[in-house]
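Questions regarding the structure given below will be posed in turn.
Of the protein chains in this complex, one is absent; all others appear in place.
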Amino acid sequence: MPPIPNGVPMSFYLGLSAILFVIGVAGFIFRRNIITVFMCIELMLNAVNLSFVTFANHHKQVAGHIFTFFVMVVAAAEAAVGLAIILTVFKNRTTLNIDEVDSLKN
Amino acid sequence: MNLLEILIAVPAAGFLVTLLMPRAQEQFVKLFTLGVSLLVFALSLGLVTGYESGKTGQQFVHNVVWISNPDIHWHVGIDGLSLWLIILSTFLTPIAILISWSYIKKQVKEFFAFLLLLEFGLIGVFAAWDLFLFYTFWEVVLVPMYFLIGIWGHDRRIYAAVKFFLYTMVGSVLMLAAIIYVYTLAGTFDYATILELFRSGRIALNHTQETLLFLAFFLAFAIKVPLFPLHTWLPDAHVEAPTAGSLMLASVMLKMGTYGLVRFCLPMFPIAARENAGWINVLAIIGIIYGALVAMVQPNMKKLVAYSSVSHLGFVVLGIFSFTQMGLDGAVYQMLNHGISTGALFVLVGFLYERRHSLAIKDFGGVATAAPWLAITFLITTLASIGLPMLNNFVGEFLILQGAAQAKFAWTAFAAVGVILSACYMLWMYQRVFFGPLSDDVKHHMPELNMREWACIVPLIVMMVWMGMRTQTFLPAVSETTAQILERTSPAAMVVPAAGSPAVAVALPSVEIAKGGDQNAR
Partner (left out) sequence: MRTLWIIPALPFVGFLINGIFGRKLSKALVSLIAVLSVVLSFAMVMKVFLEAGNLATSPVHEHYFTWIKSGGFSIGWDYAVDKLTMIMLMVVTGIGSLIHIYATGYMEHEEGYYRFFAYLNLFMFFMLNLVLAGNYLLLFVGWEGVGLCSYLLIGFYFVKDSATTAGNKAFIVNRVGDFGFSLAMFLIAITFGSLDFTKVMPAAAGKPTATLTTIALLLIVGACGKSAQFPLYVWLPDAMEGPTPVSALIHAATMVTAGVYMCTRSAPIFIHAPVAMDTIAMIGLFTAVFAATIGLTQYDIKKVFAYSTVSQLGYMFLGVGVGAFSAGVWHLMTHAFFKALLFLGAGSVIHACHGEQDMRHMGGLKKYAPWTCLVLACASLAIAGFPFTSGFFSKDAILGAAYAHAPWMYWVGVVTAGMTAFYVWRAFWMTFWGDYKGHGHPHESSWVMLGPLVVLAVLSIAGGFLFNVPEILSGMFPIKEAAENGGPGEAVLTGISVAFGLAGVGLSYLMYVVNKDIPEKITSALGGIYTLVYNKYFVDEAYDAAIVRPLIQGSESALWKIVDAGVIDGVVNGAGTQSQGLGSMLRLLQSGNIRSYATWVVIGAVVVIVAIGVGGVK
């Protein structure tokens, strides 16, 4: 495995990315608070971003960086829309427990 | 665009136009659809006059590429087999429209539109010479019938419609798989090309392939026929369907199954067809006797007629798988006969239902006193149905049984029992419905046939007599085609002799028949 310039091996980055992703997944699945769930999604996105950057650097190709930018833009847009929805939900329901917001079902 | 394509197009156009009509104009919708169906019938007679006998292969052919990849053709054409089935469809559709005139009270426009769609599908099925096209039309036919039963049927209509649809679908899907498999071998869906490839031996199926493909096609057709024990959808569908639905279902749609057997199963898979003829005929004979016995104890007229169809169609299958000229001719003829006579039975039962609002035999009695002409037309139809000579069914049954006797005498001996039983169930029903003292209940609900009803039933009765007496109007064209199909399935014509002897169940002691023929033509 060729070393990365500053001497940190590639597997470290990927490992970190994986750990972050798993934390995100676990949070998404097990937490009830909408804001926490939302943050977990962001966490997953960033974990993936880290992988992209790592591979882009490794392959010396720009595609990974471009993907990262796209993801960041989408994440930003999502944060805007998502937080707005969460605010509205809280206004209407006075709760942020995700299990209580199920009016689309049934 | 040749006449055949016009015939396919007109009902389709009529269907679309009808859908666009205002819902309130019921009378106009009825007249319009009747006009369209009559026009189609008139045009279809052009097929008869234009049909040249003595020519091999299809006529009125139009073959263009419809989709180039995969290779699907718009290939339509007719031969002696499909000619009369198309005429049967176009002949019965106006009658189906007429009998529904006052019967249908809700969603009138859609009902009559669906009848035209049904006609479009039926003509298409019998005209298609491309497997994909055939499958398309095959499924098109399902749709209007599903709605005819499901919307305008009786109390258990949804159950019956779903049962009908699913039963048929099981077979269709297997057939689709088989069609696609054939495509992967042949690289085209065009039936004429496929048949030529098979015949010339350029595509050689091994024994397993041929058997499995045969069975896949056979199952789809056997469900449609319906062959015992795949018949239980039929009584339910008939009982729940409106009269027009029963008419078209029994008269034409069941023939799609037997047509498919003759058109596809026999020529494409001759070895498998011959190998499997034994048990198929046993099932057919069981169906003949079983259908008759169960019909005998039915308390409901439509159910009785439905089970009698199982019995009659058993004869057709027996004729087909006897692999004799007479058996095949008789089978094709019997398809037409059954369409006419059982169709007429459903029409007449519909008349009784419109009067009494019941299908139970016990609700009738003494009808002959109140409505003698209704009784007489019913009697003639009954007699046709039980195979009285000089009426149509006799000719078909005779040819089938004679053909089966040539192949294996035991088959005929058992099948002929069905002829005895048919007299039992039909005459018992007739006695209970028409004879006996007239109760007040019946008396007040039993007017004589009106003009519209006469117009429905007279053409059918004329056809019964015509087909019973002047068989030469119909049989020559049929014979030519069946002879070609038979030649294709004869052991000598088989390109790939199966390993071991292909256990041909039909050793033919038919030398005498063939020999005696020439002297016979005086």
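Read from first to last, the chains carry the letters A and B; within each, the first residue is number 1.
Following the convention adopted for this analysis, a residue touches a chain if its C-beta (ideal position, glycine included) is under 8 Å from a C-beta of that chain, and two chains touch if they have at least 3 such contacts.
In this text the structure is predicted, and so the values were computed from the model without any measurement.
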| item | value |
| --- | --- |
| Chain not shown: contacting residue from B:Gln325, B:Ser341, B:Thr381 or B:Thr489 | B:Gln325 |
| Chain not shown: contacting residue from B:Thr49, B:Thr184 or B:Gln472 | B:Gln472 |
| Contact partner of the left-out chain, one of B:Ile288, B:Ala371 or B:Leu399 | B:Leu399 |
| Where the missing chain touches chain B, by residue | 163, 166-167, 229, 231-233, 290, 293-294, 296-298, 325-326, 329-330, 366, 368-369, 372, 383, 388-390, 395, 398-399, 401-403, 405-406, 409, 412-413, 416-417, 419-420, 423-424, 427-428, 431, 434-438, 469-472, 475-476, 479, 483, 509-510, 512-522 |
| Chain A, residues in touch with the chain not shown (by the definition above) | 25, 28-29, 98, 102, 104-105 |
